[in-house]
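For this view, one protein chain was removed and the others were kept in their places.
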Amino acid sequence: MRPARVQLLVTCLVDRFFPGTGESVVSVLERAGVAVTLPVGQTCCGQPAFNAGYDADSRALARHTIDVLSASDDPIVVPSGSCGDMVIHQYVAMLGDDPEYGPKARAIAARTYELTTFLTRVLGVTDVGATATGTLSYHACCHGLRGLGIDSEPKALLAGVRGATTCPLPEAEVCCGFGGLFAVKMADISGEMLQRKLDAIEACGADVVAVTDVSCGMHMAGGLRRRGSRVRVVHIADVLAGAAGPNAEPK
Amino acid sequence: MNPVDVPFYRRVEEALGKTRMRQAVRHTSGRAMESRRAAIAELDSSDAVRDQARAIRARTLSALDQHLDTFVTNVEKNGGTVFFAETGDDAVDYIRTLARERGVKTIVKGKSMVSEEIELNPVLEADGMEVVETDLGEFIVQLDNDKPSHIVAPILHKTKEDCARVFKEKLGATDEEVAGVPQMTQLARRVLRKAFLKADMGISGVNFGVAETGSICICTNEGNGRLSTSMPRIHVAMMGMERLVPTAADLGVMLEVLGRSGTGQRLTVYSNILSGPRRPGEPDGPEEFHVVIVDNGRSEVLAGELAEILYCIRCGACLYACPVYQTIGGHAYGSVYSGPVGSVLSPALAGIHAFHELPHASTLCGACKEVCPVRIDIPRMLLRLRAKGVEAGESPQWVSLGIKVLGWIGTRPRLFGLAGRVAARVAGMAATDGWIRELPAHLAGWTATRDFPAPAKESFQERWAKRQGRSSTDRSRS
Partner (left out) sequence: MTPANRARMREVISRAVRTGLFPGGVGPHAAGHAHDHDHGGEPGHLTHAGTNDAGVDTLPTAAIAGTASVAPPTDGLPRRERFRAALDALAGVIHEARSIDEAADVVAAIAARLDCKELLAWSDEAMDLPGMTAALQARGLTTVDAELPQAEPARAPRLAALAQLTLGLTGADAGLADTGSVVVASGPGRSRMASLLVPVHIAVLRVDRLVDSISGLLATRGDLVAAGSNLVAITGPSRTADIEHTLSRGVHGPGEVHVILFDA
């Protein structure tokens, strides 16, 4: 069951803030022998509205995204644990009882995969021809870890990067403090949680810490920049595409 | 149940400023999580056991009326008395009337979250009774006029130096008597023993009621739970109405997870099952045994989509696991019930307006759900409460506006793209090397501790479309 072609749900943050990461995703998938299409009209999966408690708005965004993804039957790959969790679990939770969108949501959920899950579990590959120098580590973004059970997959892919060594990140499973709007509404608490995470990152001995989500990633990267740190937090697609060796820019 | 008077954000600010308290909370949470992990791992197939524990709670609550009725019948058969207190005031009135009628002068108390929820102590003290908290942590809290900060470890926020100070100031203890933890423990033992022996009434909480036997089970480590329910003539047990299991066998399952999850022990030192007052022929035990079943808003919760929070067995694991709790400590929540469980339970019992910030004091990381011995889906309920908050008008205007805009442009891809390009243009003016050092207005909190990335001049979809030679919102397949 090796699909020849997938649809990319690029996610609003990658689309607008980190388009280079989107290009890395395409590059990695193509290298793995899968063609990538981009369904037209993507905007936002609706998670910010959902997390803020705006059910009507999040349902509207969910329906829109479902429509966009339903134009094709191809499997869907999403380079984000949190958007992945949204599409795979929360769309069904929100719209499950809807006579029109319930079945569509379930159909979409059944063929949506977060990127690292797609590579390791669907394609069965851990070596995507990636090379890097220096030491890599991994922070487990919470929605991916606990919502989708993602942990061994990114680690396996990082272990497959030729030329680089890996090291563990202490407290890798402790939340970085991003939490979406939480980062702004509860900025004091978020900032403190961030310091704890950055202390661990700077002490772990890695040059680059890979993540599955640019949302958490930009919070940590922004903090490291503020500290003037040498260590960088980079989306795993960029690591695998060779777009972010220790000396490359984060975007 | 009322929130503490100080507003939430001020409490958080205070908490973040207390470095020693935060170190104490972090340090102890870490140790607790370690010992907890080892203990849970011992359970042969711990996932299945947690499912079983969850199933017991679900079964009990979905037929709570029947099980409570059975419980009442059996407590009375054992010679006990039961009172259903619909409100906290009803419970307080029952107990103070009983105490007055029996000429009670001294009361010893074991740990009871419910008694703190209904604010029992001040009323009894105002009636002229001496009320002595006997759980060591609660005793220190009482001496210091403080409030507990964790449902299982009440003085998680205090260092041993803090405790020594309290004993010296309030008990006149000497330096030798507070030299170390063993010395302070012995001092507390000496002082509290006098109270146990002279008390007329003992008030306890209930870990689990058992319907089929008319019993209550109290789990403690210190022995105060046994002494305060065995020595005084009258024992009053305060039981949240949801703290029930149908059979003794069910109790056995719950006991296997409670200690392991809460304190990293296979069992607490005393798993104490009490089935009524002293029986004919028994040499000791209380003459009277009362169970006060407390509703105080629980039946409202039971009736809705948040009923799952009532599965909670008060093990405290979610508090230890929560990175927000570890950062701000228990007092910042402003409620008897803090941490993840408290962030659901407090607004559920007291109404969304009283505690509307609490459901937002979370990144929804899911660590709480991961450790919960009965697998309560706290993140689901936090989201439900956030939605309730929006409906109740508790969401700030700027958030409402932002979400409305997102909802509008998010369903109109051309506008979405346009808005993105405009934002990129505007932000580009404030950015250096692609990052912004200062965001305006409500977003300024971000840039207090982090840089913010500037949006790219060209989005991924725009680049892709250009490559394909067509507009990015063209509705044909790319």
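So that you can tell them apart, the chains are marked A and B in the order they are listed, and the count of residues begins at 1 in each.
As a working rule, a contact is a pair of C-beta atoms (placed from the backbone, for glycine too) under 8 Å apart; a residue touches a chain by one contact, two chains touch by 3 or more.
From a predicted model like this one, the values you see are computed outputs, not experimental measurements.
J.: With the missing chain put back, one of B:P277, B:P340 or B:G402 would touch it. Which one?
T.: B:P277
J.: Touch as defined at the start, partner being the missing chain; which of B:V49, B:V123 or B:A354 qualifies?
T.: Residue touching the absent chain, from the options given: B:V49.
J.: Name, in rising order, the residues on subunit B that touch the hidden chain in the full complex.
T.: Listed in rising order, the touching residues are 24, 27-28, 31-32, 42-45, 47-49, 51-52, 54-59, 61-65, 68-69, 72, 76, 78, 81-84, 86, 134-137, 140, 153-155, 158-160, 163, 181-182, 184-186, 188-189, 192-193, 196-198, 210, 212-213, 215, 221-224, 226-227, 230-231, 233, 241, 247-249, 251-253, 255-257, 263, 265-279, 281-285, 287, 289, 293, 295, 299-300, 302-308, 311, 374-377, 380, 384.
We take it that only the chains that are shown with their structure count from here on.
J.: Please tell me the distance, in whole Å, between the geometric centres of subunit A and subunit B computed from their C-alpha atoms.
T.: Between these chains, centre-to-centre, one finds 32 Å.
J.: Touching subunit B in the complex: which residues of subunit A?
T.: Residues 10, 14-20, 22-23, 37-44, 46, 48-57, 60-61, 64, 71-72, 142-143, 145-147, 173-175, 177-196, 218-219, 221-223, 225-226, 249, 251.
J.: Spell out the residues on subunit B that touch subunit A in their complex, using ranges where they run on.
T.: Contacts found on subunit B: 12-13, 16, 323-324, 327-328, 360-367, 369-370, 383, 385-390, 395-396, 399-400, 403-404, 406-407, 409-413, 416, 420, 423-424, 434-435, 442-443, 445-446, 448-456, 458-461, 463-464, 472-478.
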